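Note that this complex is displayed minus one protein chain, with the remaining chains in position.
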Amino acid sequence: WMGLPLVVSTLYAFGTPDDYYNPHRIIPLHFTLETTKMLLFTLGGWEALKNSIIVAILAIIISFALGLPAGYAIARFIFPGKDTIKLGMLALKVFPVPIMAVPLVMLYIRLHLIDTLLGVALAHSAGSLPLVVLITASIFSGTSAELEEAGMVFGLTRFQSFLRITLPLALPGLAAAAMFTFVGSWNEVFAASVLTFSHRTLPALMLTLMETAPDYYKFAAAFIMAFPAMIYVAVAR
Amino acid sequence: WMGLPLVVSTLYAFGTPDDYYNPHRIIPLHFTLETTKMLLFTLGGWEALKNSIIVAILAIIISFALGLPAGYAIARFIFPGKDTIKLGMLALKVFPVPIMAVPLVMLYIRLHLIDTLLGVALAHSAGSLPLVVLITASIFSGTSAELEEAGMVFGLTRFQSFLRITLPLALPGLAAAAMFTFVGSWNEVFAASVLTFSHRTLPALMLTLMETAPDYYKFAAAFIMAFPAMIYVAVAR
Amino acid sequence: MVEVRLENLKKYFDRGRVKAVDGVNLTIKDGEFLVLLGPSGCGKTTTLRMISGLETPTEGKIYFGDRDVTYLPPKDRNISMVFQSYAVWPHMKVYDNIAFPLKVKKYPKNEIDERVKWAAELLQIEDLLDRYPAQLSGGQRQRVAVARAIVVEPNVLLMDEPLSNLDAKLRVAMRAEIKKLQTKLKVTTVYVTHDQVEAMTMGDRIAVMNKGHLLQVGPPTEVYLKPNSLFVATFIGAPEMNIVDATVVENDGLFLEGNGFRIRLPDDFRELLEGYIEKDVLVGIRPEHMTVKGVSTLEHVTRTAEIEGLVDFVEALGTDTIVHAKVGENIIKIKIPGHVPLPIGENIKIEIDLDNIHIFDRDTEKAII
Partner (left out) sequence: MVEVRLENLKKYFDRGRVKAVDGVNLTIKDGEFLVLLGPSGCGKTTTLRMISGLETPTEGKIYFGDRDVTYLPPKDRNISMVFQSYAVWPHMKVYDNIAFPLKVKKYPKNEIDERVKWAAELLQIEDLLDRYPAQLSGGQRQRVAVARAIVVEPNVLLMDEPLSNLDAKLRVAMRAEIKKLQTKLKVTTVYVTHDQVEAMTMGDRIAVMNKGHLLQVGPPTEVYLKPNSLFVATFIGAPEMNIVDATVVENDGLFLEGNGFRIRLPDDFRELLEGYIEKDVLVGIRPEHMTVKGVSTLEHVTRTAEIEGLVDFVEALGTDTIVHAKVGENIIKIKIPGHVPLPIGENIKIEIDLDNIHIFDRDTEKAII
């Protein structure tokens, strides 16, 4: 049943405006790419789609560059304050984002990050960082420390052993974590709206369109939005 | 460092408008409850606060009533399609909410649930249900089946054994899951904005104020918003 | 304290694809200590769980005395169980754990108190009654689990590998204690284990299972000396029974011929080996039913045979020595009491007790002799 709204959106997305406004037609019968084309090329959808993808990939790179070593350290080493860090990570997730908005905008203006894709990606990384740290920590706790130590005993340094033994074993889990980061960034509206005006991501654009555009545009946009989710489901099967 | 924006918000929340607009004062020195009072009593904040709490509690009740038995079944029994259900739960989390908005509103109007707190709570339950199912499933997998079976062997039915043995042991985990549901509902803006006009929850009200009210109201609202997060951090310590 | 009868008991999982228990017939006598022995996945735990009522049979019947209990829930069977993980409830004190079965059955308060004291004393845990399980060691938790199981005078006492989580030392001590307790209480007991030493030392009878089937039931010595199949023969005993390929040959007498050896069999074997002349069989001899000539002698033997070998390795176990001898291409283990310093590479003569030689059919793996 959870697929139903998806199917309906898909149908509406490619239905013609005439069918959409015809009260006797619940399911559109005439299909057209016009709406989607219009959205993508005239209303800046294409640009927003590109922005969304760039931001999501940047967010993955940044949050993994910082989060993966942190996760590894939490999983493998014992150090003071470790539990506090883990707790802090969780607490961070509980904080509402809006509270950060004003200081964040002020900071961004000073750093000339306002209205840049990197800026949005940074904000998204901050959002997904705790998740990446916690997920990678649990992945690395799951891969046996003895396997890595065996690598060290048989002639590797710790870093080589990490690269050649632990990383290949952790890859499926890390891919899942990256996917979550991607989807998180892809769906995020608030930061993207507040921090950009000309370089909007897709959901931010949608939010703007929501108030002005006719309904069938919304469905087309929703269809594009749901695309990665569909890919995810297909891959996960 | 993560506490910093919180402290600033708190200061601004109780600062006087004069201080706020005085460019030579970074930290306000005059404190007043006026802003908070204004927000709570004149602008409907108090009402919204109450709505938020009612909605969150209803969401907890509904999602646990449905999710706890499901989680228990997933943890204890083997049945066909189990993995599909778990996967579906995760996939659901990946779906963007906006895609549901239009069909949801249409459905709610038909069911006379529009602009009721129960309606918002139902929407929030739907959002937190997968999480509750997955968390309770993992909690119940964590409590040993043998403990429950020992109860059955020594004279209890399965249900009695669940109540007297498994439930007390699972309680801390269930409380955490309830906390997450509460915070999720508390922070949720989108569904709350779309589904209500007169019975707004606090974040939905804030979103409306965002565009119109002066900045220091925002800080006061943010302070109230962050309140459960602060309690959570204090309790978790 | 009843007799337990299993009739053609079956349990299939995964819509019949996994036959966990596949037609078990077994009568456990009133007051008997029966050990269900087998490797993991052989169906022994599933059988136990069906007796307890935690699992419902796919087919077959379970009787307690004359009462059909096949579909009764556990609580109505008046059984007790000691679980592998002990299953001592962590949110109750030791006292409340032990008293629980009595409370549920609504015993009067003073009798509960009396019986808990009695069980705690029997298991020497009187001092622990006020503690929570988290404050106990594994061995102590185990004692609590046993105390809880005996406090109610159950019809049947079920034990699911109760010693497998204890360390070697404690296991040896608890083995004796549980056996002592059962002898005293005379409660019908079904004890599941994969440890053949436990089975041999504790059971009045042993029931050996493999792949859902019951292979052999009998007293420990019988199962040990007269295994009815290759599986039972090799599963029981450590070091394992030596198994060697051989051919039965009739040539002015009956012989077993194999790689590097030729054994003359007594004439009374002829009848049993009738259909196996000129056929391949498997020959089994336990390490303790052989010796090295000139080093030690076999006691209480009537008929022996002799083969030649080469010392490959000598394993000193303290009280015994295991000599690994090379006979043809096979390595054969010989257990000799005491310390035997044989040089590696030495030629030796191996003496075999012919009354304890086993011959198995190559295809069915059933014992011929």
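For reference, chains read A, B and C in written order, and residue numbers begin at 1 within each chain.
By definition in this document, a residue touches a chain if its C-beta (ideal position, glycine included) is under 8 Å from a C-beta of that chain, and two chains touch if they have at least 3 such contacts.
Fair warning: this is a prediction, and the values are worked out from it, not measured in the lab.
K.L.:
Could you run through the displayed chains and say which ones the absent chain touches?
P.N.:
A, C
K.L.:
From the list C:R67, C:K180, C:K349 or C:K366, which touches the chain that is not on show?
P.N.:
Considering all chains, including the one not shown, the answer is C:K180.
K.L.:
What residues on chain A make contact with the chain left out of this view?
P.N.:
Residues 144, 146-147, 149-157, 165, 168-169 of chain A touch the chain absent from view.
K.L.:
In the whole complex, what residues of chain C lie against the chain that is missing from view?
P.N.:
167-169, 172-173, 175-176, 179-180, 183, 194-197, 200-201, 220-221, 224, 238-240, 288, 313, 315-319, 322, 324, 337
Criterion: only the chains that are shown with their structure count from here on.
K.L.:
For chain B and chain C, what's the span in angstrom between their mean Cα positions?
P.N.:
56
K.L.:
Could you please state the distance in Å, as a whole number, between where the Cα atoms of chain A are centred and where those of chain B are centred?
P.N.:
Inter-chain centre distance comes to 21 Å.
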